[in-house]
Structures are given as C-alpha cells and as structure tokens.
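The structure appears right after this line, and notes come after that.
One chain of protein is taken out of this complex; the other chains stay put.
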Amino acid sequence: MGFLISRLGQTILVLFVAAFVSFALFRYVGDPVNNMVGQAASLADREAMRQALGLDDPTLLQFGRFVGQAVQGDFGISYRFGQPVAQLLAERFPATLELSIVAMIIATGLGIPLGVWTALHRGSWIAQALLTLSLIGVALPTFLIGIVLILVFSVWLGWLPSFGRGEVVSIGGWTTGLLTWTGIKALILPSITLGVFQLTLIMRLARAEMLEIMRSDFIRFAKARGLRRRTIEYGHALRNTLVPVVTIVGLQFGNVFAFSIIVETVFQWPGLGLLIIQAIQFADVPLLAAYLVLIAFCFAVINLAVDVLYAWIDPRVRAAGMGRSAA
Amino acid sequence: MSTTDRSNGMIPSRWWDSDILYRFRRSPVAVVSGIVTIALIAAAIGADVIAPFDAFDPATANVIDARLPPGSEGIYGDIYLLGTDPQGRDMLSAMIYGLQTSLVVGLSSIALAAFVGVLLGLLAGYFGGMLDALIMRIADVQLSFPAILIALLIDGVTRTALSRETHERLAVPILIAAIAASFWVQYARTVRSLVLTERGREYVLAAKVTGVSTTRILASHILPNVLGPVLVIATINLALAILTEATLSFLGVGIPSTQPSLGSLVRIGNEFIFSGDWWISACPGALLVILSLSVNLFGDWLRDALNPKLNA
C-alpha cells in the first residue's frame, strides 16, 4: 500500500501544479474583467468590477478562491462561445471519451494478439511483414492517416462520412453515437485513425515482452516439466507478458486523449480536442485554463487506475508494495 | 552498477572506435535510410538552388495556375512536376522549402532539448540532493504528459500572453521551445544515471582529490562519456520532433500558413481534398513520411549498433 500512497502524493502535486498554472493563466494572462464585462465597459465600471471580483486581494487568497471555484466546476465564461466553460466541456466530453475508448479497444484488441503471434512465429514472412508495417505505422503522422482514410473511403469510395458524429442519442445528458447507424458509421474512420499509432505501439511492445518471457528460465523449466505447448504459450508466457503490457495500455490512454485533438481536427469531431484547438487559436483563456485542469485530472485518474490495476494483476507488487519501475 | 556491466557491451568506452562503419555497410536498411536522410538534408540546405521556383516570392504565385494536377503546364509554359497549390505556387518548390522549415525546427528543438536535458542531468547526477530530487520530480510529472499536449499548451499560453503580431513574428522560436520542452526529460534521465555511475569511478575521484574544479570534472571527464547515448536519443527523437512540428503546423498552431512547412502545406491541401485535388496534401504528406521513416530507421539502427542503455 505504501507505493499507492506515494503515487497519490505525486498525483496531488501534479493537480496542484496544473491548478496553479491554470490560475496564473487566468488571472495574469487574460483579463478577468474583460472576461466579465466585455470591452465596452467604462473605466469606473472596470474598477468596481475589480473590487467585486477581489482582484486586488493577495495572490494566495485569490488562488484559494480559484481552487474553490474550480472544485465546484466554475471556470468562468468562454470568450469565444460566450457560454459557461464547465457547460462547454461537459457537452464535448462524451464525444472524446467515446472516440478514445473505441480507438483503444481497436488498438489493444488487435495489437496484443498480433504482437503475441509475431513473437511466436518469429521466422515466418507474415510476421516479418507485420513488423515492417508496424515500423511504418510508427513513422506515419496521425493527421496523414486521417486524410488518406478520408480521401479513400469518403471522397473516392463514398462509403463513410468524413466529418461529424452522425446522429447521437442523449441518455441523461450523456450523448452517444453508438446507438444509431449513422453514429457508428461516423465513428469508424476517426477511431481507426486514432488507434493506428497505439496499435503499432502495443503490438511491438507485446512482441518484445513475449519474446523476452519466452526466453526466461521459468518457461524453460515449464518445457522441462513437459507441459503442452499451448499451456506454456498461453497459460504462462502470455499471462506474464500481459502484466507490463496492460500497464502501458493504461498509460497510453492519456496519449490517446491528447492525440484525439488531431483526429478531431481532421474529422471535425465535436469533442474536447476540437474545442481546445479553437480555444488556442482564439486565445480563449478561461477555456484553456479549465482544459488544463481537466486534462491533469484525467491523467491523474488514469495513472492511479493503472497503479491499482498493476497491483491487482501482479502478486509480487501486491505483496512487496513496489511500484512499476518506469512508465 | 558495477564495472562488469560496462564491459558487457553497454557502451564501448569510445564508441567511435568500434566497428560501426563496418556494421553500417553490412546493413541495407541503415545504408538506404542513411542516404535518404542525407539527401533530404542536402535538398533542404540547397533549397534556393534546387527548387524550380522561389516559394517566398509572390511573383511566382499565379492564381490562374492554381490547383493544377502534377505534370501540368502553366499558362506561361512552366511545367509543374507535382502540380500547384491554391495560390498557384509550384508544389515541388513549396515542398523543398517546407522540408527546410521542418528540418530547421526539428533539429533546433532537438539541439535545445539535448542541451537543456544534458545540463540538468549533469547537475542532478553530480550534485544529487534537493536539486536532483526537484529536477527528477519535474521530469516525472512532465513525462506523464504526451509531447504534443505540452507543445500545444505552451503555444496556447504564449498566444494568450503575446499580441497576435508578436506571436506571429516569434512563431518559429516559440515552436522550437515548445517542442524542446517536451523532449528534454529523456536526456536528463539518461545523463543523470550515467553520471551516477561515472561519479564513483576512480578517475573522477582522483580528479576530485587532486583539486580539479567541479566544472572541469563535468566537462572533461563525464561529458565525453554521455555523448554516445545522447546522440542516439537525439537521432530517434529527431523523427518525433519533425512529426510534432508537422502536426502542430497542421493543427494551425505551429508555423504560420504564410510560411511553407510540410505540416502547413498538408493543412492547406486538406481543404481541397473534397474537390478531388489530392496532390496538394498527398505530396507534402508523402515527403513527410519518407523523412520521418528514414530518420527513424536510421536512429533505430544507430541505437542497436551502439547499444547504449537507454531505459535509464
């Protein structure tokens, strides 16, 4: 349990730093008064506003107030959209989460079996071809994959839509495209685009781990025990391979979130990524500040979840309480 | 780590003395990727000579010749080998200048990241204590965020802090700094761990005892030993940095679209995909893939050939 506590400490530190950067951005980079009253207000009005907002208070007090408001989800009003930031983020969040999860399912669902297969059939030409392909996959920028897919499947073949989410169904404020045919069709190209890089990464990692495990002493001893090949490969080697792979897959989820910014731009996917690109281009300070805190929070949650998961699947960690060595 | 670790081939103490040239010639992947990389760098350096048109000269842009497919002839009889862009600029020339921008940004950001990373790694490893804890904690935190996100946020923050004109003027240095900021950690970690092993060695202790100054010990005894691994990381990271630049420019938050970079060219072309004008995106995109693939393969080979311990 000791390592979980130290991870928790680190998580809180990350959140605190993110909140402070966000606060500094909000308070000193943007002009909070403009944010509230608009450009047209008179000088006297602005001064009154400054007083009312407590902008002359000590910095620490203001930071405290900022954190207090952030905890309640109050990040102010977006310059560009004129809506409360929290509401904007909440509207866009489901689209991004849905995209990321589907992409990750594609990437792990194909990446782990392919990696294990290429490790077990090292000499075969199919394995070699897959490995070469994965090398190209690493060098392919995500946005280009998206553009090529649009060109082929939307422009030339006309099979799949190239932008938007299609028809979405709202369930208690949570929107999903998985329940309609157009929604599913709209999800195909973006999720593949987002998944390709992760797929190649997971495949190469699973392959490397599997090869390493197959060389290990306990596999040799399992062979000497006369166990069946399937038992050795899938009962022993695969289980041991999955420990580090699952860890990386968990950590990669954060990367998928970041890369969704690119995919959402290419496919005009109405998620957080598209929102934040617009926020950056229009210097929308409140939105940017809130996004920073949100993303730090997401990463913290993912990291903690991975630690818990790791401790759960590996009895050595469970007992000894050592953390994973490095991400 | 003990002396035996070292003799087990983790880094030959003077790697440039090794049979590296021999191994280079034996590996077709290394030869091809190496030649392509060098050819692309040469093309970028000689852009003014090689490019058929000057991509920065508005006079060469000709709206009547806009969006011509590859191999077309313009109204003044110019042949556009790879077609033209929406402003009637020759694609091939724009790509060569774009390559120049991409390589300049990529190389500069890696150089900056390596400099900062090596410096911080040396300090953290040599002095230890609070300084070490602080630097490594920052590194840990930063490592849990993807590079593209850090670069995006830095760009976003500078955009809000500076006026539009200032930001436009400083776009390239800001971009370089933003990419460098997301790549320094690996250098710092590697250098730190190498310094930790070097620090306890006899020759360093001997230098200390004889009263050689700290700066000189770091510069003349420790630094040469960390250069091999740093070079390898830099080569592998170069491909990543180039892709990061292209991605940011594609997103419209990197190089301004007035200046061609491979990413911003793809961005311009992206708007015309639906009219079937695929080459405006596809040509710079393909060049980008060739560049990143060859740098990547060359870096992979270099890592295997030098085999330094990178997962520090």
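Brief remarks follow.
First chain written, first letter: the chains are A and B, and each begins at residue 1.
One rule holds in what follows: a contact is a pair of C-beta atoms (placed from the backbone, for glycine too) under 8 Å apart; a residue touches a chain by one contact, two chains touch by 3 or more.
FYI, contacts and distances are computed from a predicted model.
The complex appears with one chain absent; UniProt names that chain "ABC transporter ATP-binding protein" among the candidates "Quinol oxidase subunit 1", "Phosphocarrier protein HPr", "NADPH-dependent 2,4-dienoyl-CoA reductase, sulfur reductase" or "ABC transporter ATP-binding protein".
In the full complex, the chain left out of view touches A. Considering A:97, A:227 or A:304, the position touching the chain not shown turns out to be A:227 (whole complex).
Contact with the chain not shown here comes from a single listed residue; of A:198, A:240 or A:303, that residue is A:240. Across the interface with the omitted chain, subunit A contributes residues 216-218, 220-229, 231, 235-236, 239-240, 243, 313-316, 319-320.
The criterion applied here is as follows: only the chains that are shown with their structure count from here on.
Separation between the centroids of subunit A and subunit B, computed from CA atoms only, is 24 Å. The part of subunit B that touches subunit A in the complex is made up of residues 137, 140-141, 143-146, 148-149, 152-153, 155-157, 159-161, 239, 243, 246-247, 250-253, 263, 266, 270, 273-274, 276, 278, 281-282, 285, 288-289, 292-293, 296-297, 300, 311. Remark: subunit A residues 10, 13-14, 17, 25, 29-30, 135-136, 138-144, 147-148, 150-151, 155, 162, 251, 254-255, 258-259, 261-262, 265-266, 276-277, 279-281, 283, 285, 288, 292, 295, 299, 303, 326-327 touch subunit B in the complex.
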